[in-house]
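A protein chain is absent from this complex, but the other protein chains hold their places.
Showing chain A:
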Amino acid sequence: MSKVRTGVAALAMLAALAACGSTEPEAGGQAASDGPRVLKLWHYESADGAMGKAWAEAIKQFESSHPGVEVQFEEKAFEQIRQSAGMILNSDEAPDVMEYNKGNATAGLLSKQGLLTDLTPEVAKRGWDKLLSPSLQTTAKYDDRGIMGAGKWFGVPNYAEYVMVYYNEDLFEKHKVEVPTTFDGFTAAMDEFVKAGVTPLAVGGAEYPAQQIFYQLALSKAQRPWVDGFQLYKGKVDFHGPEFTYAAETVADWVKKGYIAKDSAALKAEDMGVSFIGGKYPIVVTGSWWYGRFASEIKDFEWGSFLWPGNTMSAGSSGNIWVVPENAENKDLAYDFIDITMKKEIQNLLGNSGGVPVAADPAAITDEKSKELIENFTKLSAGDGLAFYPDWPAPGYYDVLVAGVQNLINGSKTPSAVLDEIAGPYEENLADIGN
């Protein structure tokens, strides 16, 4: 008999669970329509990061300037937005304004599918274009094919990022090495570290860091038209031209000279950053996205940063962008919110929290370290020096570059063979998009 009773109990439990499941979603769906107006806002920055802090303040300002409007903010998982943004924006669950990744494969694709609102009239009306330098605007505009650089505005960037050289001041002092200001000085400094038995560069070869070094080296021999050719398909790129040839040969050479450890081909970006924080390497070449973490976690030594010596251009771009979905219910509120995030006050807060603002007042940045970060960015941006990232031009190119540069570090392929390897997928993509 007891068996029967458990069966009945299981049925009862099921009935209760099913009842919960069916009623609640309906109730949630109705709440939005009969209450006050709601601005539905999504982003995926952590609350204690620079963007998280600045945008929390922007929400506060929005609420005080829009009484009667409720801001419904949700912190999203990056992975969720990456996997399902297209599906969400195509449904009535779309938010009014959200952070989204810039680039052809993300914002470009959605704009081509008609899921994003054309912001061009708002940009002109509110003067956002005057606050953003040309290379920052590149990632905000997409053409009919969804390719960035020209066409209509589909996004507004709030912050920027760029690749720089971080160095451990204590290790430089300990080994009596001068902090370099020229490229020759940079290699001379690394030579001295090698002589002292220290591997100078922390590199994560299994992820983005190694290809960014490769790209920085190519940029040292390049001019703007080359970048436009490579990234925006304006003109042909010769993979065996002076830029990439120099980059490939130099990376191979640096491994031979001991600047880059042979086993770094297998390391992840996280390993690279942690080993620098642990004081094991004097130099790391990586992006401003590490800045906040270095600032909060490096306690045992002094550190600083400088632009890649001798380069007028560097890997870097605008950060992620605000987009307004085509299905958004309150587009006017979304525009107002974006406008607040572009105000000096919010931008200054972003800068003082360790981010790279796009429209801050340099005088208002009080934090010493942040000043250095932002001044370097201003230098780069003023000279139109943001050259984007090497993996942008073709879908899946990131993995191609990781494999190529790993071959350079391992010495398993000659520089010339690696250049052939990375040229193939690039040319295929060109053919696909009809260039």
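Details
Everything below uses one rule, namely that a residue touches a chain if its C-beta (ideal position, glycine included) is under 8 Å from a C-beta of that chain, and two chains touch if they have at least 3 such contacts; residues count from 1.
Just so it is clear, contacts and distances are computed from a predicted model.
Considering only "AAA+ ATPase domain-containing protein", "Cytochrome c", "Chemotaxis protein CheX" or "ABC transporter permease", the record for the omitted chain gives "ABC transporter permease", by its UniProt protein name. Here one chain is not drawn; of A:N101, A:T187, A:S264 or A:N376, the residue touching it is A:N101. From the options A:S91, A:T182 or A:S412, the residue with contact to the chain not on display is A:S91.
Residue-wise, the contact with the chain that is not shown comes from A:D300, picked out of A:E173, A:D263, A:D300 or A:D420. Against the chain not shown here, chain A presents residues 3-4, 7, 10, 13-14, 17-18, 20-22, 24-25, 28, 44, 46-47, 74-80, 83-84, 87-88, 91, 93, 101, 208, 269-270, 274, 277-278, 287, 289-290, 293, 296-300, 320.
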